[in-house]
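Omission of a single protein chain aside, the complex is shown with its protein chains in their original locations.
Lettered A and B in written order, each chain numbered from 1.
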Amino acid sequence: MKAAAGKVAQLLVVMFLVSLGTFSLTSLMPGDPAVAILGDNQSPEAYAELRDKLGLNEPLVERYFTWLGHVFQGDLGTSMVPPNEDVTSLIGSAFAVSIELAVLALVVALVVSIPLAMISARRPDGLLDRAASATTFGIMSVPSFVSGLVLIALLVNQLHLFPRVGWVGVTDGLGQNLYHAALPVITIALLEIPTFTRVLRGDLVRTLQEDFVLSARAKGMPAWRIMIFDAFRPSSYSLITVLGLSLAQLIGSTVIVETLFSLPGMGRLVVSSASQGNITVIQGAVLVIAACYVLINAGVDLMYSVIDPRIRRVGA
Amino acid sequence: MSAPETAALAPTARPGRRRRIDLLLWLCGAWLAVLILAAITAPVLGLQEAQDAAKTLLEPVYQPPSLGSAHPLGTNALGLDMLSRIIYGARVSMAVSISAVLIGTFVGGTLGVVAGYLRGTVDRIIGTLTNTLLAVPALILLIALATVLRPSALNMALALSLVAIPGMIRVTRANTLAFAQREFVTVAQALGAGRARIVFRELMPNVLLSVVPLCLVYVSALIVAEASLSFLGIGLRPPQPTWGNMIGEGLNGKMEDYPHLVYVPAAVLFLTVFSFNLLGERMRKRWDKREVSL
């Protein structure tokens, strides 16, 4: 219990530091932020108005707490770029798209990597294992914008299997939604499959050498049964850690894919805001994503204690 | 007193590895060597124009790769030579990524060793900082910084080093904890070594060496990160060629007609990333083996 309280406290400190870092982004801007945002051919009144809106005339600490107060009320400010929409709602709709992509990609990655890891672990250093390990190692070295482009060339331009760009929400029909999400999801999943497979394979190989597996084998249980019912669960801890870490990272990975496929998610929002110097949107996005990361990791910690009541995990 | 034991100094033979794998390793090493050499000597290689479209008005545009011609890897929309752009792109990518890793290793390594050796409050503070940096996904962090910073090579290296720092802190800290418990540290204290000597002479050489494979992996990760930013159009901008913005040029429907615009830089990027990854992986495996035998 005391450990849990410590964890929560640390998470709060982390969030505080993230918010501080996010807030101070504006002060990293070279020169006058107002000029940086509006360009240098506006009227002095426009600059003054923006400076006032940014609160640049107040002291820094005061500005930070005003900003933080708004954030706590769910108000992330308004977009710097016309039509000056509400950042919270902008992020809200984009976030839904990204989360769907991330979760689907995670599922696809697991569906591929769990059997792949099991097949590899069956005969370590066997032909299948070596082939799988070489393939995953190769995939690991392909940046997602390259694999995305290759998939487009192959599946869209040659085989016409999937749409090139565009997004259809779940509300307009699940089938169409999945049809449009498929290629982006595969592209993102390709990023995670190597890591998942390698981590799980390593743990499976170790578990399969343990005595209880040997005794199960001695009793004549078929190898696939042992793999699925005996070895998988005790081997899944590292995978869960990696999973928790990657779900948050995945929201980052969607950046590339959303740009590539023109999907209206967080990534695209962030990228377009970045090129417009739309700092309030960036700040909001960073905060939301960091909060996700922190919450997911707290969840993963909690999951350990559910799966393994001993929680004897020394070191991480 | 024991002549036989002295005579039988173990030869440092290693079990022979399979030749195929060795070959792959050598190929990767050779690729990186050639690339780095070309990047360093680029100005004296007599390459075609890479940046200034005004000088290539008479050159063919969208020429596909053809090894015998003046443009072995083809030209782009402005008639700029792809080979030359690849090599100048390598200059930027390598310089930025390698310096980012060096900065990251220096800063992260120092913080990690200090945290691991001093423990206690210092360790907790550094740990919280690490978690904070990790809380924002690398690419998002980079985009956020790109929003406010001028896209110069130096800023890029500094921003990228922030990506490498948390991992470096974690690994060097863990290694420091492990090494600090080894008896050789206690023996050094018994011999009269002070704190600074323990940190710099006993711990640092061991910890830093164990980080070399990670450094290689980070170089490849940061090359990808830098390319990603350029690809998204928020990194180093054209006409300055980088592999990322070269691939980005191929978007917007040009890829279908002129696939070499994408495939040439993508292949180079893949080969380079793969080589760094492989080198790091092989090195880690060998070290692990030796750690076991120690």
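The criterion applied here is as follows: a contact is a pair of C-beta atoms (placed from the backbone, for glycine too) under 8 Å apart; a residue touches a chain by one contact, two chains touch by 3 or more.
By definition in this document, contacts and distances are computed from a predicted model.
Set against the options "Methionine synthase", "ABC transporter ATP-binding protein", "Butyryl-CoA:acetate CoA transferase" or "3-oxoacyl-[acyl-carrier-protein] reductase", the UniProt name belonging to the omitted chain is "ABC transporter ATP-binding protein". Here is the thing to keep in mind: the chain we left out touches B in the whole complex. Which of B:L118, B:A153, B:L177 or B:A193 touches the hidden chain is settled by the complete complex: it is B:A193.
Against the chain not shown here, chain B presents residues 1-2, 5-10, 12, 182-184, 186-194, 197, 202, 205-206, 209, 290, 293-294.
In this text, only the chains that are shown with their structure count from here on.
Mean C-alpha position of chain A lies 23 Å from that of chain B.
Chain B contributes residues 128-129, 131-132, 134-141, 143-150, 174, 220, 224, 227-228, 231-234, 244, 247, 250-251, 255-256, 259, 262, 266, 269-270, 273-274, 277-278, 281 to its touches with chain A in the complex. Of all the residues in chain A, the ones that touch chain B in their complex are 10, 13-15, 17-18, 21-22, 25-26, 28-30, 36, 137-138, 140-146, 149-150, 152-153, 157, 248-249, 251-253, 255-256, 259-260, 270-271, 273-275, 277-279, 282-283, 285-286, 289-290, 293-294, 315.
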